[in-house]
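Heads up, one of the protein chains got dropped from this complex, but the rest are sitting where they should.
The letters A and B name the chains in turn, as written, and every chain counts its residues from 1.
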Amino acid sequence: MNKPVENNILEVRDLEVKFFSDEGTVNAANGVNFKVPAGKSIGIVGESGCGKTVTAYSVLQLLPSTGKITNGTIKYQANDGNVIDLTNLKSESRAMRRIRGGEISMIFQEPMTSFSPVHTICNQISEAIMLHQHLSKQKARLRAIEMLELVGIPNAKRRVDEYPFQFSGGMRQRAMIAMALACNPKILIADEPTTALDVTTQAQVLKLIQGIQDELNLSMILITHDLGVIAQMVDHVYIMYLGKVVESGSVYDIFDRAKHPYTRDLIQSIPKLHGARGERVTSIAGTVPSTYKLPKGCAFHARCSDMFGNICRTETPLPIEVGSDHYVSCFLHSREEGKNNARDAR
Amino acid sequence: MPEMPDNVILSVKNLKKHFPIRKGFLRRSSGAVKAVNGVDFFIPSGETLGLVGESGCGKTTLGRVIVRALEPTAGQILFRTSQGVIDLAGLGKSELKNVRSHIQMIFQDPYSSLNQRMTILDIISEPLINFGHTRKECEERVSELLDMVGLNPRYMQRYPHSFSGGQRQRIGIARALALNPSLVVADEPVSALDVSVQAQVLNLLMDLQKQMQLTYLFISHDLSVVRYICDRVAVMYVGYIVEMAGTDQLYSKPRHPYTSTLLSAVPEASPHIPWNYSVLSGEVADPAADRQGCAFAPRCQYASDICSQEIPSLHDVSLPGEDGHYVACHFADKIELEGVS
Partner (left out) sequence: MFFTQNPEDNLAINDRQKELLEEEVDETEEQFYYATQWQLMWWNFRKHRLAVGCGILILFMYLMVLVPEFIAPYEPSTRNRRYANAPPQRVRLVSDQGFHFRPFVYDLTQEIDPETLQRNYVLDKSTIKPIRFFVRGVDYKLWGLIPSNIHLFGVDDGMLFLFGTDRLGRDMFTRVIYAARISMSIGLIGVFLSFVLGLTLGGISGYLGGRVDNIIQRIMEIIRSFPQIPLWMALSAAIPPHWSPVRTYFAITVILSVIGWTNLARQVRSKIISLKNEDFVVAAQLSGTSETRIVTRHLIPSFMSHIIAVITLAIPTMILAETSLSFLGIGLRPPVVSWGVLLQQSQNLYALTQAPWLMIPGLFVVVYVLAFSFLGDGLRDAADPYGGMKR
């Protein structure tokens, strides 16, 4: 497929990212596929080392110098209507800089590190506006205030001249959202936007993002390990494990009809607010393997409770469509014999 | 000798911990951060009390005062040992050492809580050596403990850097249990772990509790985890306990507006359960300020004049058929609050 489907604004195919270091090569992403429909939000879920952040950074060409995209395409439908493969753009090129921050922007987990401590909030937001939208300084300032009001910062006119350290954690995260949205981006990438926040602040910030997304018709990629946030925030979910998407589907597919043993166990293993006290939580045995030494075959086989034969150890499962737009990479669903084997194993 | 009911192992009375704010060249004290500001609670033997609250509410400080890693500013910490009830708050250094074996702590960060430069054997046997065990006894006990927490004793000569976060947390648990404590303060023991590993550690904690008749003070910000593991829950807000009750009761029928807000803020991991969060206005109160009224009053939709004038005390509001539902709110009897089913 050379062109993304009409309504997909971003389409990532077979993305492979490797990190090269003295200790060896880390396969951070191993053929990641996902697409972002215009105006929809997708969620990428996974535990540490699954490559979810690396995937986001690759879209914006923000990988550190040791990391390289070794394969795959990232097709983006730019504002001018052209379809660009972002992997062909140099990280510091003019075109990439125009897209980054202007058309695709990102909010990070730790707002303190993404603001410069020596400039006021106003300076930092309006700098981006002046760069991308070519507004005058006064107009950029007005726009910055407007954005801060949009994200619900009280006394925006006064607070715009304060420094990031004068903001509380939640306020800082709001200011970062304001900065990310200041240039009318089409896609917002949120990398664990609320992990560092308290639950009430998290709720405020997520509700804010949801509201703004509806209002501005944004597409969003939400990256998190928190299934609760995913269930409440996104339309389509991609479950990642060790650099691969193991299952993808609508939020209902994932939470009601999970097909991959990892997805199923992951959902069952989180304690529920509505659960009953003292009931055992299903746990997934073992730990996430090191990315330096990926397991052969299906990456999950060593921890999988449904592993049923040699094929899991030796061959890599490919995504199979098991429902409308619901894909799973697991031999259990690949062919009939797989199913029978699984039944026997149980 | 101080008294407390027979089934209670720990009873905290009006406990305070203030951190002085020092300023200037002479480092004169100017005010104090009142991290824990008059807290009362108790834990029955063999039960788990959850301590929930948001960052800065003083829950971690409270935990550290109870294990006496910090000096309390005022109040009593009554603790039952085989020799009788003692007040931990009043103990000096040497008396404290003898109590240490009964109260232990599990830390949040599995990386900084283990000394990277010592082998697993040395880490777990440190408490044993302090209490006079020989090298050989240590080795036996360590291998027994590793087995208990689900690690292979063969690896006791390895260094922490060869273990993953979840495995390190198991090592931390083994160290805490080395001396057969009766009370374990667990400070966010699973919040630094991967989702799939969290459940393992929670199950392990529950099994160990049964096996060793442990009492837990379980400190966490995660209401879902607390619901799963705790018998009773205390909710903290800016230095005070605002509500304490049996877990199911607190979750289904919260009586303090803050508890209700907190519960509604949690996004449930199911797309079918709607997320009805009533947005809290304003910011968390400053723990250094001198306050006359309820700390939550400026953000509370039910607040009236009395709330900013008088600090509500934690009192028993349990209805017939409920046991021990304590709330610090002037309007606990008058407002209807929503919980989770």
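Note that a residue touches a chain if its C-beta (ideal position, glycine included) is under 8 Å from a C-beta of that chain, and two chains touch if they have at least 3 such contacts.
Being a predicted model, the structure only gives us computed values, none of them experimental.
Considering the full assembly, B:M206 is the residue among B:A35, B:L78, B:L145 or B:M206 that touches the omitted chain.
Only one residue in the set A:S114, A:Q173, A:T224 or A:S283 touches the chain that does not appear here, and it is A:S283. Note that of B:V36, B:M105 or B:L280, the residue touching the chain absent from this view is B:M105.
Mapped onto subunit B, contacts with the missing chain fall at residues 27, 64, 67, 69, 97, 100-101, 103-105, 107-109, 111-118, 126-127, 130-131, 147, 150-152, 155, 157-159, 161-162, 165, 167, 172, 175, 178-179, 200, 203-204, 206-207, 210.
The working rule: only the chains that are shown with their structure count from here on.
Separation between the centroids of subunit A and subunit B, computed from CA atoms only, is 33 Å.
Of all the residues in subunit A, the ones that touch subunit B in their complex are 47-48, 168, 198-204, 206-207, 225-233, 251-252, 255, 265-267, 269-285, 287-288, 303.
In the complex of the two chains, the subunit B residues touching subunit A come out as 54-55, 164-167, 194-200, 202-203, 206, 221-225, 227-231, 247-248, 251, 261-273, 275, 277, 279-280, 283-284, 340-341.
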